[in-house]
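Left out: one protein chain. Kept in place: all the others.
Which chain is which? They are A, B, C, D and E, in the order written, and residues in each are numbered from 1.
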Amino acid sequence: LILARRYTFSASHRLHSQQLDDAANRGVYGKCNNPFGHGHNYTLEVSVRGAVDQKTGLLLPTGSMDQLISEKITSGLAHRNLNDEVGYFQTHVPTTEELTNFVSARLREHWPAHWNAVLHRVRIWETKNNQFEEVF
Amino acid sequence: LILARRYTFSASHRLHSQQLDDAANRGVYGKCNNPFGHGHNYTLEVSVRGAVDQKTGLLLPTGSMDQLISEKITSGLAHRNLNDEVGYFQTHVPTTEELTNFVSARLREHWPAHWNAVLHRVRIWETKNNQFEEVF
Amino acid sequence: LILARRYTFSASHRLHSQQLDDAANRGVYGKCNNPFGHGHNYTLEVSVRGAVDQKTGLLLPTGSMDQLISEKITSGLAHRNLNDEVGYFQTHVPTTEELTNFVSARLREHWPAHWNAVLHRVRIWETKNNQFEEVF
Amino acid sequence: LILARRYTFSASHRLHSQQLDDAANRGVYGKCNNPFGHGHNYTLEVSVRGAVDQKTGLLLPTGSMDQLISEKITSGLAHRNLNDEVGYFQTHVPTTEELTNFVSARLREHWPAHWNAVLHRVRIWETKNNQFEEVF
Amino acid sequence: LILARRYTFSASHRLHSQQLDDAANRGVYGKCNNPFGHGHNYTLEVSVRGAVDQKTGLLLPTGSMDQLISEKITSGLAHRNLNDEVGYFQTHVPTTEELTNFVSARLREHWPAHWNAVLHRVRIWETKNNQFEEVF
Partner (left out) sequence: LILARRYTFSASHRLHSQQLDDAANRGVYGKCNNPFGHGHNYTLEVSVRGAVDQKTGLLLPTGSMDQLISEKITSGLAHRNLNDEVGYFQTHVPTTEELTNFVSARLREHWPAHWNAVLHRVRIWETKNNQFEEVF
């Protein structure tokens, strides 16, 4: 069985690569290269996979899952400027592709080994028509 | 090709396991253990997989699929108290995990063998941020 | 200016009027008269109206508004059986019409007189296609 | 008859009032006072009111309405930092209350007098649960 | 109290006015003047206003309201070509403005005088970003 839960957070970013010159940055990112940045309401969906516990009828304690995601993921992203306040984006362009990589890596690092359910998929919507997904 | 159709129904439940004592039940289910129960608008999505019929351009007769799901699934769940009125939940906690198992088992049992399209996936949303899925 | 904020809660109810006999109850409420009850994910929207504070750019402190609504409204409804656990529904049928009346009356009673913004409208969705509204 | 059309844009902001000291700013705006800012996907709905033209069956030429809103409103807000790039927010806190005031004032200023339909309402969603509205 | 209920139907139309020549039709309606037509999933919302019946807790019998709207409105529009199959659009351009006028007039004509609740508002969405509304 797979369980998916959704979380939301708002953040700002500027798309700019240190490996490209200014003209190339404007060419690749267009308005998203605007030096002052802009922002989004992101939606994060985390899916887990496992067997249902016969005694409780649950896949995992969802309260604990929510707490893990709040502590390790959303508390560090919500109401933040990704470029200036999240270390990973010192060296990675804060596209939603890289944001998905960042969240995936952190969740894999911090996922409790003793939980019945394993991490299955991370999805992030930047807008409702633009979505990124990593399947494990 | 995969076809997915969505159905909705409203029901009530109380999360309580006969294999746990009262304190453990309160600990595991929190407010959802409230003896009077509460309820949800559930959304059910059933997906089927198969080849498109060259003559009709259809995967299967969707009217028949809707009728099957109404007769075998939603008519027995809509406007019901899952604990008190659905036999399966005499012996299983009516979490949405178990509800997904229940719907999956019944659909597999009643799916017509002569249909071109096979059952592919069952998904149930308990709220729009909380979703359960079984892939066949 | 008008500000509207949305809140969600899940509850169960049974539609049954003590002023009608059993046959009339079944006739009026159909499946919703099922003695075991059923439930919904309700969405509540509370709107306020007033002038924007020049100093803060705000209509009212939304954190305080959220706290008021949690304390006076949703904490008493969420994960509840409306018939058995909310006093008002001892004497009123727990239709969403009456739920809207109940929420409206409580908000008017408890709305702080010193807030700049007055209560403007209460809306409740029982399902996404069925909505009730009181304008003040 | 009333016609309402929706538009979306993404922008960033920091809530900070020059009329309040730092402690008061943190108290009023909480995490939204974070000096690096954050952002949103805003949805703007503009409603107009008038009589339907018998010859065309239209209230107004919607292509012209879309062009006006793009030129006067969204092109100056999309992919922008409201504090640093929109003049109005040099002297007003970029709350969505003030953003609604800004959009309303600009639309009233630029609305063509010869159009059949008059401006009726401006609504902005900051998130899907938080909405601001000015009715004319 | 106000109650609003939503209904959906799919139909096709071609925007073309007999009072305009071909060039003017193309100028006013653009691609929507395509002689072969195109279509939409329309959403219709009907709102009623009245006092809640003390005995039943209801504003009106919603089953009867649904039946009225099915019989008088949606059964004649669903899976139809508005230009060719709905008499009103022999003489009116099938814009959603005129569709709103058509639905409003028919509902007013057929609304039962003995119902407690009066017709309050008709809204039609042509797409989720384009909405038309008549308030009574």
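Here is the rule we use: a contact is a pair of C-beta atoms (placed from the backbone, for glycine too) under 8 Å apart; a residue touches a chain by one contact, two chains touch by 3 or more.
These numbers come from a predicted model, not from an experiment.
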{"item": "In the full complex, displayed partners of the excluded chain", "value": "A, B, E"}
{"item": "Contact residue for the chain not shown (choose from A:Lys72, A:His92 or A:Arg106)", "value": "A:His92"}
{"item": "Hidden partner interface residues of subunit A, rising order", "value": "15, 17, 19-20, 28, 30, 92-95, 97-98, 100-101, 128-135"}
{"item": "Contacts of subunit B with the absent chain, listed as residue ranges", "value": "1-7, 52, 54-59, 61-63"}
{"item": "Hidden partner interface residues of subunit E, rising order", "value": "8, 10-13, 31-32, 34, 36-41, 78-81, 84-85, 127-128"}
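By definition in this document, only the chains that are shown with their structure count from here on.
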{"item": "Selected interface, D-E versus A-D, where C-beta contact pairs are more numerous", "value": "A-D"}
{"item": "Chain pair repeating C-E, as identified from A-D, C-D or B-C when over half of the contact pairs by residue number coincide", "value": "C-D"}
{"item": "Subunit A and subunit C, separation of their C-alpha mean positions in angstrom", "value": "34"}
{"item": "Whole-Å separation of chain centres (CA-atom averages), subunit D against subunit E", "value": "29"}
{"item": "Touching two or more other chains - residues of subunit B", "value": "none"}
{"item": "Chains touching one another, given as label pairs in label order", "value": "A-B, A-D, B-C, C-D, C-E, D-E"}
